[in-house]
Every structure is written in C-alpha cells, then in structure tokens.
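One protein chain omitted, others in place.
On to chain A.
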Amino acid sequence: MTTAPTPVPAPAAADPSGGPGAPGTATAPPTARPRAGRRPRGGAWLATVPLLAFFLVGFGLPAVAILTGAFTVSSDAETGAGSFTTANLTDSVQGAYWTALLSSLKLSALTALIGTVLGVPVAQAVLTSRFRLLREAVLTASGVLANFGGLPLAFAFVATLGNAGELTKLFHLTDHGWSLYSFTGLTVTYLYFLVPLMVLTITPALEGLRLQWREAARNNRATTLQYWRYVALPVLFPSLLGGFVLLFGSAFAAYATAAAMVGATVPLISRQIADALSGNVLVGQGNLALALSLDMIVVAALVMAVYLPLQRRSARWLS
C-alpha cells in the first residue's frame, strides 16, 4: 500500500531473466507489469467469483425453493396447484406440528440452560488447575466431544443407559422408572456434546478475567461470592448469553441423535420435517415440509441475530 512511490527495479528487470521463476506470466503482459504493481487492481474480485457463484446456486436455489414452496399449493393437491397460499404455514403451526415445535424449543432451551450452568464451573475448574497437562487434555477432549454429535453419540448412550445398556443392567435402572427414550433421556444425551461446547466457548472469556480484578475486590473485603456476583458475572454476561444461544442453536438443529435414539416418542420439529419429506403427510400437504423448514429457519435466524452481535461484543471486551 505504502510502497507505491518507491522505485523498485525488480519486477521489470527480473522479468526477462526470471522466466523459469515466473511461469505464470500470463496474468499480466510483460509491458504492463511495472505498472500493474504489487496489488491486483480490480482483478482481485475475480477470485471470489467461484465461491459466490457456488453459493448462489447451492444455497440460493434451495432458499428460493423453500420460500416459494412454503407459500404455494403443492402439485399433489386436487385444486389450485401452484397458486399462492398461506395454508402450508398455518398448518405447520397447528396440531402435531405445533406440539413438535414447542417440544423442540423446550428441549433446546432446557439443555442449553443446563449446559451453560454446568459448563462454566467445569471450564473454571480446568482453567485454575495447577496441572497444565490436565488443561490441555480437557480442552482437546472438549474439541472432540463437542463434535461428537449424531449417531455415535446415540449409540454410545444406548450402550450405556438404554434398555440393555451396561449401567441400566448394573443398577437395574428400569425398575426405578428410567428410560433413555424419553425427554429426560434425550436431555442427558444432548448435554454430552453441549457441555464441552460451552467449555470451548466460555474458556477465552474466563481467561480474560484479570487476576487484578479479583485482588482488587478482595482488597475491598469482597467475599468470593460478592466478587462473582458484582464483578465476574457482569463482565462474563455477554459471553454467557452468547454461549447459551449457541448451545440452543446446536440443540435445535440436531437431528441424527434423536432420530436414532428416541424415534417418535419425543416429537421434534426436525423429525417432523424428515417425515414430511419422505411423503408421510396428508394429500395436498406436499409443501408442508418446506413450511416447517421455514419455521425452523425463522427460529434459527432469531438465534443468530442474538448470537453474532454478542460474540462480536465479547470479543472486543476480552481482547
């Protein structure tokens, strides 16, 4: 940027002799090179074209399909196929679909709340530990476990707490009314990847708490509780809320774990969409899956609208 006025003989001089070193001279004709400078002028945006084109086709077309599909009568309807309607959307927030949406929201909110409340002490305990190896091990493990969603997670929990699971057999849990294939069971399972996700998210924020703040609080005779109540938690609040929202979003979007584990016993919106996509709907409701998807996107968009500003804000605070 600042080098423009400096006379640099290299590019022009090196060009004829440096042939083997510069096989890609096709980008600029030799005569134009000294002036072409060291920055691409105008040409740089060309490198973003493939990505944007891919995105427009791969993401834009499905988005259009959802938007238009959610508002049109499906082709399997008896009358008025292709015409505008809001019936899909009103159907998607009624009856069994409304129950599923509420149940999804409830599960996501509950697991995100528990995950936040449990994740912070774990992260704090790990951070303040004297053993560096333990810290690194836990952070690496959190990275693995936070990505350990989906099927393997479901199978691991079926093997542990399912009807024939090892712990269930060992403690005769079924006699005490335990069932993994329930709302509670799903909550316990989801926490297995949500707590590590929270540990990963909150660790930078906890690292940003200065020791001096704690010392200052103690010098003013604040108790540990008061320090957390009046100093640490207010500073951490944006990060905590951001973490909660991130957990909520992950739990809300999850599909595979619930599909493999509980089947239809716990109604979830993601499962309803999958069901509707495989044709499991009434005649004329062919576009219902798209309307349900739109519902889900609206919720996820609200979540992101809260999360992104918070993330930016906490990043500024703790740098």
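Note that in this section a contact is a pair of C-beta atoms (placed from the backbone, for glycine too) under 8 Å apart; a residue touches a chain by one contact, two chains touch by 3 or more; residues count from 1.
We adopt the following convention: contacts and distances are computed from a predicted model.
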Tell me the UniProt name of the left-out chain, picking from "NADH-quinone oxidoreductase subunit E", "General L-amino acid transport system permease protein", "ABC transmembrane type-1 domain-containing protein" or "ABC transporter substrate-binding protein".
"ABC transmembrane type-1 domain-containing protein"
Among A:85, A:103, A:187 or A:293, contact with the omitted chain is made only by A:293
Just name the one of A:109, A:156 or A:241 that touches the chain not displayed here.
A:156
When the complex is taken as a whole, what residues of chain A touch the one chain not shown?
1, 3, 8, 10-11, 13-15, 18, 21-25, 27-28, 38-48, 50-52, 54-55, 58-59, 61-63, 65-66, 69, 75, 118, 121-122, 125-126, 128-129, 134, 136, 140-141, 143-145, 147-153, 155-161, 164-167, 191-192, 195-196, 224, 249, 252-253, 255-256, 259-260, 270, 273-274, 277-278, 289-290, 292-294, 296-297, 300-301, 304, 308
